[in-house]
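Missing here is one protein chain; the remaining ones are kept as they sit in the complex.
Coming up: chain A.
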């Protein structure tokens, strides 16, 4: 009945590496499944390389075109080399979210450490990119153009904090959305079960109310699953643009 039970990490194989417990867990299993699914979609889908695509190939091409459009529109034309990175981020988060919609699976994107590590990867990637591209000039990013120099003592800390907070907001947004959605589904499902066990025959009638809500929530959760993957990758694109253009 515990709505948080679904977020429990259960080790499947015990692995210890360099003193750390890096056991293969249910979370790791679904990460592997996600990667396998994404790769299978692209490899099986594109196996025929048909001029006129079939269903699976259309799906693979749609994903490609969608992310390519995202990168083009939000990160600019110079961002083409980073397209595989954004594509990987988008597909990983999307498939992770979507797999989580199947009952008895594990949603690894509902774990703050996973979303934070992913967001931090984006952050480190973007920062290295900006440093490589602009060298020390990168630090001018923290002083907005045209702002009076007198405001620098206020503006620079604000800009630095907002920059450093990027991975935090990026990861918490995804984690909180996924966790809240899944908890809510479980809570409403729990209501139905409680009503049936508590009210008997009447419970089968009243239990339909939370069930109906749950059906609506499930549809909503599919939207959230897609939307959060979209938001995550769109922000990645915007950060890449910032890194390339520095305003």
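Here, a residue touches a chain if its C-beta (ideal position, glycine included) is under 8 Å from a C-beta of that chain, and two chains touch if they have at least 3 such contacts; residues count from 1.
We take it that contacts and distances are computed from a predicted model.
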{"item": "Protein that the absent chain corresponds to, by UniProt name, given \"Peptide ABC transporter\", \"Transport permease protein\", \"Transketolase family protein\" or \"ATP synthase subunit b\"", "value": "\"ATP synthase subunit b\""}
{"item": "On chain A, residues whose C-beta touches the chain left out of the figure", "value": "2, 4, 7-9, 11, 15, 17, 19-25, 27-28, 31-32, 34-35, 38-39, 42-43, 46, 49-51, 57, 60-61, 64-65, 68, 72, 80-85, 87-88, 91-92, 108, 110-114, 117-118, 120-121, 124-125, 128-129, 132, 175, 179"}
